[in-house]
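Coming up: chain A.
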Amino acid sequence: GRAFADGSTAGSGSGAGKTLRVAMDGSGVDTLNPFTAYFNGALDLFGGIYPTLTTIDDAGKSAPYLAKSWKLSDDHLTWTFQIADGLKWSDGQPLTAEDAAWTLNLIMTDDVAGTANGTLVANFESVTAPDATTLVVKTKQPQSNLDYISIPVSGIPIVPKHVWEAHTKDLKDFKNESTPVVGYGPWVLTEFKTGEYAKLDANKTFLLGAPKYDHLIEQIYKETDAAVAALKAGQLDYIEGVNATQFKTLQGASGVQTAQAVGNGWFGLELNAGAKTRTGKPIGTGNPALADPVLRKAIALAVDKKTLVAKVLDGQGQVAEGYLPPAWPQWSWKPADDQLSKFDPAAANKLLDDAGYKAGSDGVRVDPKTSKPLNLRLGIHSDDTQDAAVSNYLVSWFKAIGINATIQPMSMSALNSDLGKGNWDMLMDAWTTGPDPTYLLGIQSCGTLPNDDGSGGNTDSFFCDADYDKLFAQQSTIFDPAERAKVVGQMQEILYQGNSNIMFYNSTHKIAANAKVSGLLTGTKDANGFYPAQSSFWSYLKAAPAAEAAGSSGKDGGSGAGLWIGVIVAVVVVGGGGVLVLRRRSGADDRE
Partner candidate 1 sequence: MTLEVRDLSVVYPPRGGVGPARAVDGVDLRIGDGEIVALIGESGCGKSTLARTLVGLVKPSRGQVLYQGTPLDYSAKALKAYRRHTQLVLQDPGGALNPKQNVFDAVAEGPRLHGLKDDLKETVHDALTRAGLRPPEDFYHRYPHELSGGQQQRVVIAGALALNPSLIVADEPVASLDASVRGEILKLLLRLRDDLGLSALVVSHDLGLAWNIADRVAVMYLGRIVEQGTVEEVLLNPRHPYTKALLSVVPSGAEDWRPTLLSGEPPDPTAIPAGCRFHPRCGRWAGASAADRERAACDRRELPVLAADVSGAACHLLDLDPPATDVSNAWENA
Partner candidate 2 sequence: MSSPRYLVTKLAAAAVSFAVTLVIGFVLFNLMPADPVRTMTRGRPTSEAELGRLRVQLGLDKPLWERFLDFVNDTLHGRLGYSWQYQQSVASLTMHRLGPTLLLMGTAFAISVALGLWLGVRSGWRAGSLFDRITSATALTLWSVPTFWLGMILLIVFSVGIGPIHGFLPAGGMSDPTLPQTGIEHYADVAKHLVLPALTMVLVVYAQYVTIMRASIIEEIGSPYLLTARAKGLTDAVVRRRHAVPNALLPSVTMIFLHLGGLISGAVAVEAIFSWPGLGELTYEALKIPDLPLLQGTFIVFSASVIIMNLLADLAYRALDPRVRAS
């Protein structure tokens, strides 16, 4: 067997009640200030301790949270949310629509408060709370995704006005670390240690149902392996986001349950088809050959996505074609069979041959326009193991069609810097998205190109297409989901055919938990055995301790202490003894 340990797990009991111990997202918590925090670890925590207007259900649709229901005016500009009545913040103060209105207004008006979520409210005209249970949001333009802007984890958290009012001046430096943090949610943050852990208590009167555990601990493990080790050793109950190898091993481990959810992100390759500014001025050092759609098509044909899924992901993912990930089936799009770029190096070679890319003596094709060999840089994130693994395949595949790719590992910071300046040929990239695709679609629009002086710009691959932009503007004003999905589909088709963003795969989201934690997973498996995407918000809320096992092993931290002390003593004794024996043997001190 490959498993390290017996896999027996401990009851997580400690203190009063049951504790759910989860591994915090590896990024950790940058700050507990929800207005400025970016790290996923922090966002996960906010999901548990600050309320949002809405939440999302199993199917990724918006569902009631603070808002029991919501209405859209006929002119599509005014949203009225009916806020639940009688809620109280963790310090006993009433939670009303006024808190929500105050929070949203602060983000709209204060630069610092808008640091993290300003974009989400950019289209807001006004937010008011006419009474304690009514919240009215007026937008400048019709905006179809308003019921997604304040959802747990990825949306705007609502904060208690009576606490935060005092901090609007020093919002930038306010760390919000005095516990218990006043909030409302399934949990109350009672203790926080930077870089170590967060301790939370269950809110037994939570609106959407009380958590089954009494306590939640989010602990940081910088290396997933360490977390997995802790899980196997029974020191941890739940890990999100293990990698393929870990997952495969854990699948066989006793006492551990595993699950894969369909991915909420894509992994692929971006091609620099001609970086330019908003006014169309070319910038950067990208290889001009990539402006040729034929070359890009050939590159797309040269990649064997199935092999990548099989070998890099060890089968734990799906081949990706469309831009938006399968976690949000409402937006999914697939190319028609005749459009599909299947792995076909022969076809790619033929395309290139026909387009006049002649192979040089070293097998590298020459760009007919510039007469330069096709030497392309392949930028990868140096800290991303998938990038590294996939790039090895790509280089080899590209070689097979006469393209010489050189891998350039770059730090995230350097890569982003180069990206914005257009100083690249090919980049490995990956994005994830929540249920609302607006932002992800937006970074492919012409509006995100940089200014002529190189400033500004938020583009991802310098993709710019007029038709696409038109559709992009259109989709955000369509309020019928099916209708909107169709437009989004058309946009994805344009992206697909542009071959500036070649999607490789959607890797699954992998979860491992102690077998004694039940109720974690909702939804039903799809044909591949994948579950629908779930947010940590629900996972922690729904997780339930299994019934106390008879005669539990009792191998928990407390009694383990004796053992480890024993072993250390033993080591010292053995080591010291050895030394003493050696000393004895070396003779008495009656010599020199």
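The rule is short, and it goes like this: contacts are C-beta pairs under 8 Å (C-beta built on N, C-alpha and C of every residue); 3 or more make two chains touch, one makes a residue touch a chain; residues count from 1.
The candidates were selected such that all candidates are chains of the complex that A comes from, given by their letters.
Here the structure is a predicted model, which means the values were calculated and not measured.
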{"item": "Complex partner of chain A (touching, any copy) among 1 or 2", "value": "2"}
{"item": "In the complex, chain A residues that touch candidate 2", "value": "4-6, 12, 14-15, 19, 21, 28, 30-31, 36, 38-39, 111, 114-120, 122, 172-173, 175, 191, 193-197, 199, 215, 217, 219-223, 225-227, 229-230, 232-233, 235, 383, 411-414, 416-417, 419-420, 431-432, 438-439, 442, 448, 455-458, 555, 557, 560-561, 563-564, 567-568, 579, 582-583, 585-586, 589-592"}
